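The other protein chains are all here in position, but one chain of the complex has been omitted.
Then we have chain A:
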Amino acid sequence: MPKRKVAALEKVDADLVSLQYKIRRDPKSYAQEFYDQWLAYDAQRQIFISSPSSASSEDNKKFHDLVDLIAHCADLYPDVTAPYYDQLKDLLTQHHAVLNPDLREKVVGSLSLLRRKDVIDSTSLLTTLFPILISTPSKSLRSLLYTKIISDLRESNSKATNHKLNRTIQTVLHNLVTSDRTSTKGMWACRITRELWRRQIWTDARPCDVMKEACLSDNEKVVVGGVRFFLGGDKEREEMEDDSSDEEIDVKKVKHQGTINKKTKKRQRVMEKAMEKIKKQERKKHAPHPLNFSALHLIHDPQGFAEQLFQKHLQNTKCKFSLDNKLLVLQLVTRLVGLHKLTIISLYPWFTKYLSPKQPSVTSFLASLAQATHNHVPPDAVEPLVIKIANEFVSEASAAEVASAGINSIREVALRQPLCMSETLLQDLVMYQKSKDKGVVMAAKGLQSLYREVYPELLQKKFRGKEATMGLKSGEVKRLKFGEEQVESGIEGIELLEKYKEEQRLKKLAEKGEDADGDAKMEDEDEDGFNSDEWEVASNDSDSSTGWINVEHSDDEDEGPAAKKQRRDSSVAPDLISDEAMAAAAEANRISKLAMTTILTPADLAKLAELRREAQLEKMTGNVSKRRQELINKHIEDGVTADDIELPAQIGKKSTKEERVAMAKDGKPAREEHKSTQAIRKSKKEAEGKSSTNKEKARKKNFLMTVGKAKAKHKRSLVDTKKRLTAHIARSKSGGRRRNGM
């Protein structure tokens, strides 16, 4: 009798995992089995629903397994499993509080699996999970749901931005924050928005609007969440971007390993993955930088927002936020005021109460005050504050740190609104450069140098310095009246760019030597100092080379001679430098020409910014300190922090030994014991699970193991030696004993 064939499911009794595997491989043949399990699932579900709180562990386990099986096969039998999603949804929404944790996790996982298999869409998944996230008391479930929601939003925005979904979710979050302003539920809106902002999935104004509403909530936690987003969200986003590009793969190393290691499928896969990653990184590098606006810039109606924030959380005496949180709100308000140049007059008198050295974290208040000042603030509003700071902080009797913080904060305020200072006060403050403490001296000198630039008349003559005095005499230094704006005519620093281009061209000419006057055409192409291939619109004076069709109109007639003149100018460049008188008139002419006759490329603009910065640096005579440089590079919109105020007090302080040791240790590998660097490296390698080199192994090999071979080698005949050598060469050519090359 032949051996009886064992049917598919008889071998392993009741093994859902193998059944799942079979179903997925051959869904048509296993339809019956699947249907059986579907019925079993249905029965188990009813058992569960009939008494959800008192389900036995046995039942839970069975139900868990069946839910898993159905979820994995749901896409294969859409007709049978049509009600599956709704059932899971009902189960979760109604019984999430009493469900067994494992089962609950499985249900959530199954729902997201359905989403991944495209059985349901993102909106339905998110609208299922979101209400539970907000209402459930279980921490583990919340964290699970949170990760699922974030990952689903990421997934669905990965290929292209899913505007429809984003809008739906943003509306839900907005409603969540605005519907009940006293509840902590808004925290979830904050967390989700912030996370998606950090990952650059949401970059438009709508999430900012959600956070704006969060800031105006009544709940302290929600408010802090919203405020922190505006203060730190953008920085977080940048950091995230930097992190993601951190992992560099050494292409050379990967390729080299591919040639020497044994070729296995696994290694090949690893290599392919690495190459894929490299390609992705390359693509990312060359992709245009996304134009991401800062959240502070995307706020709709900043004036109204700042006013509301100020009235609700700061001015309101009933508001019982802790000082730290109040400071956060204050930072946001003042940041908005400084950035958008808003006018909130009641803000300045409010500060008066907090400007005393005894106030906790007063430096933050001082920094906020500086932030809130800009050139549209009436000097009358700020002046009393400055006087108060001077009275409270700056005196011979006060501690050095306090005095330096006071002077420094006054300097920060004055930097933004120079008119807030009276003559006597300034002269008094400047005299502090005779103090004994270095911090105070530095602060006072900083104030002096600021006023040398912006308003030298206020300083005593002996403190004005050479440049300011000369400038005053020649009428170059002019102070601006309140409300007056320094308006640039044309593009700021365009003359610098022009000069730079000229220099570049001259350099090229010098290099070419005699070639220069020979070929006019070549010169023509290289005229603007940049290769015109970079951006083909760059030069419009070259008529034939770029292939642009010349359209005749009135402008062309002006342009033709201009270009020609320019060419002539360039050929007699030495003349131009020598003739000073002509230069003044010609320069104004030429500068305007540059902006009018050429279109500036992005490269031009970048260079322009760089040149402007350099020029500003050069203006400061003598050696420019590092801090000065930082100050110049720092954009005025960046805001002031408490550190900026406190910093000068640190100058001239000797650091303690511990600090110095910590500084020296910073950035060096940790060593617990005294060992040689080599030993440390070796142990590190071992800890990473890396093997030693062949050479090292050979060196370490037991002498007795090698001695026999060495002896035998001596005794070989010449023929034998030759044979061995030729065999060795042949072997190495064919890729070693393992035939790696084959």
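What we mean here is this: contacts are C-beta pairs under 8 Å (C-beta built on N, C-alpha and C of every residue); 3 or more make two chains touch, one makes a residue touch a chain; residues count from 1.
Assume contacts and distances are computed from a predicted model.
Its record in UniProt calls the unshown chain "Pre-rRNA-processing protein", which is the match among "Pescadillo homolog", "AP-1 complex subunit gamma", "Aspartate--tRNA ligase, cytoplasmic" or "Pre-rRNA-processing protein". From the set A:Ala40, A:Leu496 or A:Ile680, the residue in touch with the chain omitted from the display is A:Ala40, counting the whole complex. Where chain A meets the chain that is not shown, the touching residues are 4, 7-10, 13-16, 19, 28-33, 35-37, 39-40, 42-44, 46-47, 49-51, 54, 56, 58-59, 62, 77, 79-80, 704.
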